[in-house]
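Questions regarding the structure given below will be posed in turn.
Missing here is one protein chain; the remaining ones are kept as they sit in the complex.
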Amino acid sequence: MKITVGMFGFGKAGSCVAQEILKDDICKLKWVIRKSKKNEGDYASRLLGFEGDNGKIYSIDSIDKDAFFKDNYVDIIIDFSINSAVETYRAAAEYGTRIVSAISNYGEAQLNHLKELGSKTAVLYSPNITLGINFLIEVSKVLQRIVPEADIEIIEEHFREKPDASGTALRIAEDLGLDREKHVNSIRVGGIVGKHEVVFGLPNQTIRIIHESLSRAAFGQGAIYAAKWLIAKKKGIYTMEEAVKLSFARNIKVFNIDK
Amino acid sequence: MKITVGMFGFGKAGSCVAQEILKDDICKLKWVIRKSKKNEGDYASRLLGFEGDNGKIYSIDSIDKDAFFKDNYVDIIIDFSINSAVETYRAAAEYGTRIVSAISNYGEAQLNHLKELGSKTAVLYSPNITLGINFLIEVSKVLQRIVPEADIEIIEEHFREKPDASGTALRIAEDLGLDREKHVNSIRVGGIVGKHEVVFGLPNQTIRIIHESLSRAAFGQGAIYAAKWLIAKKKGIYTMEEAVKLSFARNIKVFNIDK
Amino acid sequence: MKITVGMFGFGKAGSCVAQEILKDDICKLKWVIRKSKKNEGDYASRLLGFEGDNGKIYSIDSIDKDAFFKDNYVDIIIDFSINSAVETYRAAAEYGTRIVSAISNYGEAQLNHLKELGSKTAVLYSPNITLGINFLIEVSKVLQRIVPEADIEIIEEHFREKPDASGTALRIAEDLGLDREKHVNSIRVGGIVGKHEVVFGLPNQTIRIIHESLSRAAFGQGAIYAAKWLIAKKKGIYTMEEAVKLSFARNIKVFNIDK
Partner (left out) sequence: MKITVGMFGFGKAGSCVAQEILKDDICKLKWVIRKSKKNEGDYASRLLGFEGDNGKIYSIDSIDKDAFFKDNYVDIIIDFSINSAVETYRAAAEYGTRIVSAISNYGEAQLNHLKELGSKTAVLYSPNITLGINFLIEVSKVLQRIVPEADIEIIEEHFREKPDASGTALRIAEDLGLDREKHVNSIRVGGIVGKHEVVFGLPNQTIRIIHESLSRAAFGQGAIYAAKWLIAKKKGIYTMEEAVKLSFARNIKVFNIDK
């Protein structure tokens, strides 16, 4: 049995994710919906150098939203497009299609919209879909519990065009109770794929936890991991942290360091 | 009540540790035993800019080992000297003095000697006495369990004169089951106090956990933490890991990343 | 006018370089010679997602070496294959084809062979073809002149399968007069594209110069830069350092730091 997948988004990240799905043994890429009309009617598989016709490309303006998601049913939609896409695939949720969304800049209304879908199907929402990033977040939470007196700063580096602070960095700030204006430092230079560093400063020692994405394929692998996990879940809203079961933060005993 | 402390070693690390003990509210530095005859009869407190006469300095060749440890009883010996010192303070263990040893290059006979002392008193042995380093070790063990397929390398940087690989780096290698010849990379330049980095490499992402000591005072704070913890323990051999109760590694669930 | 290019090598690095050549306005990829018979007769352009038929793929065993280089004359051969390829394109040099070789592990005989070609055509040889790496090398030489008493270590990180120390790291060691066995530290983990760090240690300060390749496209851009520079040169052996004219090291005045 294969898990059928529909993709939203075919930009820098989206096409890398599509590539990983095409390589995967269990997932099968059925279609790709993108904003522009470029390559409409082509197959993502062919464009990415694979054999066979997989991942037919549709422009979002060319589809009949209700009929499309019924006629082209998939088990999972993976969304690496833009924050307004959530309004498009409401009908898909009605048909039981599960949703993995990696969008990092939802507005409040859009986020509510996504949560509503959780009453109809299983939805996993995470702006930080690489597994390593979730390790970084969980370990940082542990370290903060161990040394609550440590000063903490977040440094994130991305390619020059990336707007705003990274959703992941904001999430780390939120999880650690840090003011995002003050403690998230965004570096935008050249072609850096993605680097997140959490610095813990104590009077006589510094601890750094650093995650570097080497290629956007890491997003694809995270999304596939999430998709396979979500396929067995009931309706509801889930997070990547739940998917990776990084539960260790809950169980550790606390000690004091460097006071 | 004060915890009385005797120090072995008054070199680069030893004198920094003495300084932290002198600042501590609960510990009281009674004496310092060193190899050379330099400053014999002086007080460590005066040499380090403190008021009062604390930490009288003795040369190891000037003391009568049996009588000394009885007449100058201390609750704890903290050893930052050399690997042969363990043979000197056997008598102290007989009188119930507890031992904190931070020596990193014991030979097998010396290590056995130290373990024997554990049948007479409480002994804590750790070549990596800073608390942050123990966090680094424990977190690395967790990450290895989560992503067993990751490649792991250890990089340690220290001041130019430091001989051999650091005891801490070797310990990390041992704990992670890595060949120390192949996977411990030692950088010796200038005046670097101490930096340990564990690099986890996956096909599309890299995770780094880095600990930097900013000053040898971190060793003193670790040693004081260990001393206070050890004072309530029964005879036996203990490790810093036990002292910091970083037990979280035992409780986490395992998942796979980036396959 | 276009510069016609023939490529040797179509592996990880080679295909990335081919891709950059295919994107370039001035270079035209005429053929690719590879070791295996895979994709023989196909076009690199099609395999890499470009329109048009460019870069026809030949297996090295299928070509008649003398006739091939005459019948398929190119202005430049760019070699990202293996160290024995140099023996193959001797005939090309006779016809005036220029050579850019980025091979890092030539044996002595092969290196002599390459130098002989320099008596027939213009040859640029550099195992470190990215422009940034050459900056790192030149700046390191300057800093060593400024602070000759600094301790220097080289750390290089690459993907797990890369054998031996990197040619670039060895070159840096040679240029700085460092024993390569002692001072080159090779980290092999996961999918790291390529990172070189030169650490200068002084008693109270450390200076690090770090170059990270984010994608192998950097090699292609360096190779294209070298090709365009070489096209106007007379016969002889050249280096990337000459191509980038990083001549500043020769002109600076020396001062002493941190003694």
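Per-chain residue numbering starts at 1, and chain names A, B and C are given in the order in which the chains are listed.
Criterion: contacts are C-beta pairs under 8 Å (C-beta built on N, C-alpha and C of every residue); 3 or more make two chains touch, one makes a residue touch a chain.
Quick caveat: nothing in here was measured; it's all calculated off a predicted structure.
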- Message: Need the list of shown chains touched by the one chain that isn't shown.
- Response: A, B, C
- Message: Among C:45, C:130, C:166 or C:185, which one touches the chain that has been omitted from the display?
- Response: C:130
- Message: From the list C:48, C:74, C:172 or C:244, pick the residue that touches the absent chain.
- Response: C:244
- Item | Contact residue for the chain not shown (choose from A:68, A:200, A:219 or A:238) | A:200
- Note on the structure: Contact residues on chain B toward the hidden chain run 47-49, 190-193, 214-215
- Query: What residue numbers in chain C mark contact with the hidden partner chain?
  - Reply: 130-132, 135-136, 139, 142-143, 146, 202-215, 217-218, 221, 225, 244-249, 251-253, 255-259
- Item | Touching residues on chain A - with respect to the absent chain | 150-153, 155, 157, 159-160, 185-192, 199-206
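Quick note on the criterion: only the chains that are shown with their structure count from here on.
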- In whole angstrom, how far does the Cα centroid of chain B sit from the Cα centroid of chain C? 46
- Message: Taking the mean of the CA coordinates per chain, how far is chain A from chain B in Å?
- Response: 42
- Item | Per-residue overlap in chain B, given as positions that touch at least 2 other chains | 202-206
